[in-house]
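Every protein chain but one is kept in place in this view of the complex.
By written order: A, B and C. Residues from 1 in each chain.
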Amino acid sequence: LRVPPELAANEVVTKLLGDNQQLREALRRSNLALRQRCEEMEGWQRRTREEREFLSCRFQEARALVERLAQENHSLQGLVNG
Amino acid sequence: LRVPPELAANEVVTKLLGDNQQLREALRRSNLALRQRCEEMEGWQRRTREEREFLSCRFQEARALVERLAQENHSLQGLVNG
Amino acid sequence: LLTPRQSLPQLDESLVEESRTFESRLQSLLQDTIQESESSMEMLREWTWLNDSQSFSSDLS
Partner (left out) sequence: LLTPRQSLPQLDESLVEESRTFESRLQSLLQDTIQESESSMEMLREWTWLNDSQSFSSDLS
């Protein structure tokens, strides 16, 4: 589709061409922004999964240790108090 | 700016108007999507701040408890072994 | 800006398509991330053992 020469200077046509160009640029920029956020989010999702796994292991260890120490203390107290 | 009647059926003008409409809709939808993600993200940010504060307190308590139990354990062992 | 003498730019259908794709990709990514983080936090919210053992230890002090 070509703009015929007699329409080239037409105010309506010029306005529409300009508007469409601006809209197109805005949409292109918006797409780029969305893509970048997707990528950041994916990287972060990967990292937090690893962190959570680490954290969850340490928490279980802490719990087990607390329970073991409490149990040992209980036994020792029994020995001390006869 | 009005489309003069003699251009109303013009192929170029019709095409430009159609494109304009589509681009506008796409950008509007994209803006809406961006706004919704912003809102979700804000809500989530608030929640994770609270979670982290809770987690950080429990974490410090766990550490203090482990250290206290280990210390008590050490003292009791001293008593038991003379 | 294109001068009207040139060909009309194609309405890049792919531009509109692309925007839909990224919109829904970001939406589901964010949903997944939020859900994962909340269900893992759920698990870390179980701290009753901390209080149990805390009162236990205080026997001594």
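Just so it is clear, a residue touches a chain if its C-beta (ideal position, glycine included) is under 8 Å from a C-beta of that chain, and two chains touch if they have at least 3 such contacts.
Note that the structure is a prediction, hence the values are computed from the model and not measured.
K.L.:
I'd like to know which visible chains would be in contact with the absent chain if the whole complex were considered.
P.N.:
Result: the unshown chain touches A, B.
K.L.:
Suppose we count only contacts with the excluded chain; which residues of subunit B make the list?
P.N.:
Against the missing chain, subunit B presents residues 1-3, 5, 7-10, 13-14, 17-18, 20-21, 24, 27-28, 30-31, 34-35, 37-38, 41-42, 44-45, 48-49, 52, 55-56, 59, 63, 66-67, 69-70, 73-74, 77.
K.L.:
Touching the missing chain, which residues of subunit A?
P.N.:
12, 15-16, 18-19, 22-23, 26-27, 29-30, 33, 36-37, 40-41, 44, 47-48, 51, 54-55, 58, 61-62, 65, 68-69, 72, 76
Please note the rule applied: only the chains that are shown with their structure count from here on.
K.L.:
Determine which of the two chain pairs, B-C or A-C, is joined by the larger number of C-beta pairs in contact.
P.N.:
Spelling it out, more C-beta pairs touch across A-C than across the other pair.
K.L.:
Between subunit A and subunit B, what's the gap in Å when you average each chain's C-alpha atoms?
P.N.:
7
K.L.:
Averaging over Cα atoms per chain, report the distance between subunit A and subunit C in Å.
P.N.:
Each chain's C-alpha centroid was found; their separation is 5 Å.
K.L.:
Identify all positions of subunit A at which a residue touches two or more other chains, and write them in rising order.
P.N.:
Correct list: 1-3, 7, 10, 13, 17, 20, 24, 27, 30-31, 34, 37, 66, 69-70, 73, 77.
K.L.:
Two-or-more-chain contact residues of subunit C, please, as numbers and ranges.
P.N.:
8, 11, 15-16, 19, 23, 26, 30, 37, 44, 50, 53, 57, 60
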